[in-house]
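A single protein chain has been omitted; all remaining protein chains appear in their positions.
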Amino acid sequence: MIEKVADNWRLRGQRYRLEGEVCPHCGAVIFPPRDICPECGKPAKEPKPLSGRGEVYSFSTVYSPPEGFEAYVPYTVALVKLEEGPMVTAQLTDVAPDEVEIGMKVEMVTRKLRARGEEGTIIYGYKFRPML
Amino acid sequence: MGEVKVMRSRRAVGIVGYGSYIPMYRLSDAEIARVWKGGGRGPVEEKAVAGLDEDTVTIAIEAARNALARAGIPSQALQAVWVGSESPPYAVKPASTLVAEAIGATPWHLAADFEFACKAGTEALQAAMGLVGSEMGDYALAIGADTAQGRPGDQLEYTAASGGTAFIVGPAEEALARCLGSLSYVTDTPDFWRRAYQHYPRHGGRFTGEPAYFHHIESAARALMEAMGMTAADFRYAVFHQPNVKFPRRVAKRLGFTPEQIAPGLLSGRIGNTYAGAAITGFSATLDVARPGDRILLVSFGSGAGSDAFVWEVTEKIEARRDLAPTVEAYIRRRVEIDYALYVRYRGKILMK
Partner (left out) sequence: MRKVAIIGIGQTKVGEHWSLGIRDLALQASLAALRDANLEKVDALYVGNMMSGEITGQEHLGALVADALGLRGVEAMKIEAACASGSAALRVGTLAVASGMADLVLVVGVEKMLDTSGRETTSALAMAADAEYEVSQGVSFVALNALLMRRYMHEYGWKREDFANFAVVAHENAMNNPNAMFHLRITPEKYAKAPMIATPVGLLDASPVSDGAAAVVLAPADYARTLSPAPVLIRASAVATAPVAVHDRKDPLALEAARLSARKAYEAAGVGPEAIDFFELHDAFTIMSALSLEAAGFAERGRGVALAVEGEITRTGRIPIATMGGLKARGHPVGATGMYQVVEAALQLRGLAGANQIPNARLGMTQNIGGSGATIITHILERMV
């Protein structure tokens, strides 16, 4: 049986290890990776590993999830401002919803995002947890 | 019975980095006993339970990142990524490639998953020593990790836990613990198994004790110590596979080790049996407190059955590297108690469709 896999596969670098880019022209750190630097508009394709450290800019606990995330509710999503500058949308993990606050220091971990049913692939990616 | 074969590599090797991971959820044996026996206790106090978004791969990834942090080498320097587990998330498709991709080691390295029940991790460790010791490579990553499942209500449910440890094997001169010798002792002994497509394992009850656990660990430990001219007194610490608390204590006593020698590495009372992660996470916790010059005996046991034994000598490099990643104790202290209902949800024991 043929399944959809390439959509997640092609993003494995950024998903699994938060691989970003640095602009060779203005030095801006970029995540998610893109071909044009959002700061100076010039081409930017140089990979840059990010520290994975950041802080919570905002957060929300989801009770009514999109398809594929039913098994995980309630879970908390956040905008995380990374140490290097970029903002990223991700789940918080290993933390109870009422323990989260804006400004909380967090670090990246690679976790299971969801599975495509019982038989499909398992999708892994970055999440953030309170700094150990 | 043949000749005892101690493995010593051409090039001296050791552990240049180590790291562990233990999920933060804890289920107490008292809670399991409440559900299945109306009260009472079990063989351990509590066990570590993986969260909804955790599995062997995610545990292995964090352990590997900790090992890399302590080793201080770039992940691209690794020439092998080997993951030993009896609970990989895929039946077909390696966990090792996922781990390697997540730590940025791909693509120029060996990768494979090892399976030998609870000793898959030490099997991977020996293979890594072989690779580096033969000079086919300079650094190899060996991981043992599991999210073990016990049948609800079965004796195993009280102990089957989640966790794992990773080692980066490299040249002895860079090591924080040198390997002085290692061997394996294996026979075909069906004490515990899980057939294909079955969710839960089966075991031989009391058969898992003397003919399996004790026979293999004792045989391997005695043979290695004898071959190296050592006794229990030559070691500061010893770590044995720990399916519960009783077995490792008993085997330690039989081999002449004191309770103090096994204390730092005996974690099962607090985290349960992490299967392929069990003995090596005990070893990791022991490295967390060891001093340069300390000798450590490590003996794993894998059902089916076999034991891998190692003699380690800690070097002065331990002091500077220890604090570069969280200790096992830090992970054990990070703890959130859950009840049986959350546990069955986290471990996928509720029929959702």
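Brief remarks follow.
Letters A and B mark the chains as written, and numbering starts fresh at 1 in each.
Note that contacts are C-beta pairs under 8 Å (C-beta built on N, C-alpha and C of every residue); 3 or more make two chains touch, one makes a residue touch a chain.
Bear in mind that the values here come from a model prediction, so they are computed numbers and not experimental data.
Taking every chain of the complex into account, the absent chain touches A. Interface note: of A:Val22, A:Ala44 or A:Ala78, the residue touching the hidden chain in the full complex is A:Ala78.
Against the chain not shown here, chain A presents residues 7-8, 11, 15, 32, 38, 57-70, 72, 75, 77-79, 86-91, 97, 102, 113-114, 123, 125.
As a working rule, only the chains that are shown with their structure count from here on.
Contact residues on chain B toward chain A in their complex (touch as defined above): 24, 51-55, 57-58, 61-62, 89-90, 98, 101-104, 326, 330, 334, 336, 352.
Those residues of chain A that touch chain B in the shared complex are 12-13, 16-17, 19, 49, 71-72, 91, 93-94, 96, 109-113, 122, 124, 127, 132.
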